[in-house]
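Every protein chain except one is present and positioned as in the full complex.
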Amino acid sequence: MKQIDPDSVNVILATDCGSTTTKAILIRKVDGEYRQTHRGEAPTTVEEPAADVTLGVVNAVAEVAEMAGRRLIDDAGRILRPASGGEGCDLYISTSSAGGGLQMMVAGVVREMTAASAKRAALGAGAIVMDVLASNDRRLPHEQIHRIRELRPDMVLISGGTDGGTTRHVVQMAELIAPARPQPRFGAEYRMPVIFAGNRDAAPLVEQTFDESVQLSIVPNLRPVLERENLGPARDKIHDLFLEHVMAHAPGYDRLIRWTDAPIMPTPGAVGNILQRIAQQQRINVVGVDIGGATTDVFSVFDGTFNRTVSANLGMSYSISNVCAEATLPSILRWVHLEMEEGELRNHVKNKMIRPTTIPQTRESLFFEQAVAREALRLAYDQHKQFATTLKGVQQQRTVGDTFSQEASGQTLVDNMKLDLLVGSGGVLSHAPLMQQTAALLVDAFQPEGITWLAKDSIFMMPHLGVLAQVHPEAALQVFRRDCLISLGTCVAPRGTGAWGSPAFRYAISGGGLEEEGALSFGEIKRLPLGLGASARIVVEPARKVDAGAGPGRPLEGELRGGTVGVLLDARGRPLALPDDREACRKAMAQWVRDLDLVPPVPA
Amino acid sequence: MAHAYTPGLKVSPRTRYRCRRILPIKGEVLVRTGQQVDSRDVVAQTFMPGNITPVNVANLLSLPPADVPECMLKEPGMRVEAGEALARTKGIFGMFKSECKARVSGTIESISQVTGQVILRGEPIPVRVLAYLAGRVVEEIPGEGVVLESEATFIQGIFGIGGEAFGPVRMVCRNEKEELTAERLDEGMKGAVVVGGSRMTGEAVRKAFRIGISALVSGGMDDADLRQILGYDLGVAVTGSEPVATTLIITEGFGRIAMARKTFRLLASREGAPASVNGATQIRAGVQRPEIVIPSPAGDAGEVDAARTAGLLEVGTPVRVIRDPHFGMIGVVSGLPAEPRVLGSGSRARVLEVRLESGRRLVVPRANVELIEA
Partner (left out) sequence: MDKSIFLTVLAAGLFSWGGASPVLAQSPRPPGEVRAADFPNDAGDAVRVEWELSPDDQPQPAERLVVAYEILRREAGEEAFTRIGEETYQTRSFKDDGCTPGASYFYQVVALGPDGARSPAAAAGSPVTPVMQYFDFSQFWFGVILLIVGGSVIYFIQLARSGRELKVRPIAGLEAVDEAVGRATEMGRPCLYVPGILDINDMQTLAGVTVLSRVAGLTAEFDARLDVPTCRSLVMTACRETVEAAYLGAGRPDAFNEDSVYYLTDEQFGYVAGVTGKMLRERPAACFYMGAFFAESLILAETGNAVGAIQVAGTAMPSQLPFFVAACDYTLIGEELFAASAYLSGESHQLGSLKGQDVGKVLGGTLVVVGCLLSTAAVLTDAALLNQVLSYLTDHVLGNQGW
């Protein structure tokens, strides 16, 4: 990577090569501040007939150039650098998830310990983890081997054993993988990259086990002791190998790699990067979600710990049928206030699966699709909660006072009460006709507690900013705050449940043009307008046993941020329990739809 | 700026169809360039290395792993039969020797001093690739497979389950609107590719399984029936390896929907001809749709239309609406407003105007139509 003087950077060009479209954005320094000024997109050109990713990049950049009225491509079809006068850019960066992104297989000794750490390392690096092998995954060796052969990962990560710990298990794992000869997806000449990040004592033995058919790299143990993870070296190695091997074998990437000023990152890795920086800089807990057609990514940073999960088969088009299979139709219909016929819906779902690009034309199909999205997000978040835990296998310190409150390790890190910022992105969230629909989707699916700021990523700019943060963090953070996030508003929801109609909390809001006081009962939700950029103070006085964040029954004072939706006062209870009876549930939902103004006006 | 949104499925009376038939791992190609092959001919074969079975000799004989190699009775690379002794301990003064026997036949792949494991590799598994398409070998990829070519009637379905199948085309419906019901099937259709009109019923599918029909092709089917046939709710449209006796292909979509008239007529015109079908569907980036290929008789000169990858959306282009509320309706584009419009759902999207055969005009989002060939 070449050295960049941050002060001399005025024009930044960033692209994200997705599996279907390549998106380009232009960032310029305006009045001493970095702002995103233009964007453009073009179909990705990794596959036949073009089979050269740079064509799509050039097309997308050309669109930006046209709009910005600035020449960015030279006559030879290369990106013009550095900027001089009204031409070119100072910095060019890119991410990629084309060709299905980075697909990995990981292995460890104990599923909940080193194998989980290895999975975290791979996911954090932006990979899709196809399978996790462990000595206790209850599969017989031949079943594991069969699986290794059947999968065609881009890369294998082996971990296991603390430093000075078990060598036997690690070598056993290597002895299974070596003869199975996993076949890479691309190219016959390609040697499968295998990363070993386990017990350092086992490294020489693992090296002996593998022959020339794989490219083995050894990095420091990702779990040197059970009490601590050291995922950095393994993650970096994954990024390096991603560039050197996987990317290098995808069409056109060799050229793209030479163009960029920073290493190309897998798209989800870049998103994780920017969220981590935001959480760190503002000392907040963040959850981000990107719901796509095939997969849903959930990112979280709680108390400085970053986690990412990919729910591979939860999505809104290719995977819509799987969401229905996993969540079941009745639980999707909980979120629909209209009468719908089940058999017909099933056919609709399957038709969307086989023709994934269609969009809902009627109100009914829009509400149904949003209901599916709620369940997809909820399931993805559940998976995330199960994965984002404290480390397992750690010695506990106890006093006699703990006699009756012995907590096990491996508790989830996700605490909705501590959550400060919830960011949503992805088609169904960003393209919802009404902003309040986006907000309702996020609130229903994630059920934030206490005071939570809701935002959406306007044009899915987070990947670009993630890479930019590596070379120019200041610019990345400025653009993130100014242009990337569209504030939806703030959700206030105390934790606790009660009979519907019984008092939940009282509130008093002042500032930002709002002077409101009132009380809400369980089962109610209220929306108050508070514009973009405005802020207000709120005092919440929860009922007994209801916790707004300061403890059960204790009043809480906090700040509200305005947004396109405003303030949502949610007294529907946490955890949110919808009536089991379909008719009662439909009525409650219909009431909420009215309260939140979720029905778009009839087009003229 | 008239991108084709969903390019639509190919339905072609005569096209030059090429297919690559490749082994999963390197092997032997059995046919030569220029040779004519039949759909059931084996064009390439190889042996997959057998399954491996680890045997923990150290544990079985209560030995430290490091001592395992010297107790081995066989060397790496040697063959062992099931029940044959693999290793024997030295015992005490030549007595109390214990033995460890191989549970499967195979060759010894490796002996580990660290884990005390001996890896046995079982018998090689033969892998054969059939020609699938009756045609001519146009290219030989050494060690991997061949490329076949044939002039054929080629029809893509929208969704299918089950793998490759072969058989003569049999029409059982008078027109494309008739349902494919169980009554229309009989024992004489064993091994045939049976074509129906609109929906195939669950009962018909079960009867087809019983009779041993090679494949059923129809316009649509109900999701409820699909779920019953598979025994689970299909989550992701990646199919092809279902253990079903009959390959099923639907050409239009789920629900009660008639097969496109053109497709139906085309299939009817080839009745009796041997067809190769494949139900494998993959709807991801890089779509794979199920297909029906019917090689044309040699020497039958006819025009061969060029492959169309993406069409243009213009006024007059025939399209099909592929989303409710007008799902399945066919018409021609009668207007392409440039400005996005607000839909009934409240979203703004670019739309187009479709004139149906009945003369009715509809406004639908551009994303919700697919091009069809007139």
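Read from first to last, the chains carry the letters A and B; within each, the first residue is number 1.
Keep in mind that, in the parts below, a contact is a pair of C-beta atoms (placed from the backbone, for glycine too) under 8 Å apart; a residue touches a chain by one contact, two chains touch by 3 or more.
This is a predicted model, so every value here is computed, not measured.
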## Note on the structure
Missing-chain contact among B:Asn59, B:Ser98, B:Asn175 or B:Gln228 belongs to B:Asn59
### Touch with the omitted chain, as defined above, among A:Arg181, A:Arg363 or A:Lys392
A:Lys392
### Task
Return the single residue from A:Arg138, A:Arg258, A:Arg283 or A:Arg544 that touches the missing chain.
A:Arg138
### Message
For the chain not shown, which residue from A:Leu26, A:Met113 or A:Leu256 touches it across the whole complex?
### Response
A:Met113
### Summary
subunit A residues touching the chain left out here are 109-110, 112-114, 135-136, 138, 160-162, 164-169, 172, 199, 223, 226, 392-396, 398-400, 402-404, 406-410
### Query
At which residues does subunit B meet the chain that is not included here?
56, 59-60, 62
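One rule holds in what follows: only the chains that are shown with their structure count from here on.
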#### Entry: Chain centre separation (subunit A, subunit B; CA means) in Å
33
#### Entry: Residue numbers on subunit B that touch subunit A, as the complex places them
5-6, 24-25, 49, 51-54, 65, 109-110, 112, 114-115, 117, 119, 121, 158-159, 222-224, 226, 232-237, 253-255, 281, 283-286, 309, 322-325, 327, 341-349, 364-365, 367-368, 370
### Task
Would you pull the subunit A residues touching subunit B in the complex into a rising list?
19-20, 47, 49, 99-100, 141-142, 145-146, 167-168, 171-172, 175-176, 179-180, 183, 205, 294, 313, 318-319, 321-322, 324-326, 343-344, 346-363, 365-366, 431-434, 599-601, 603-604
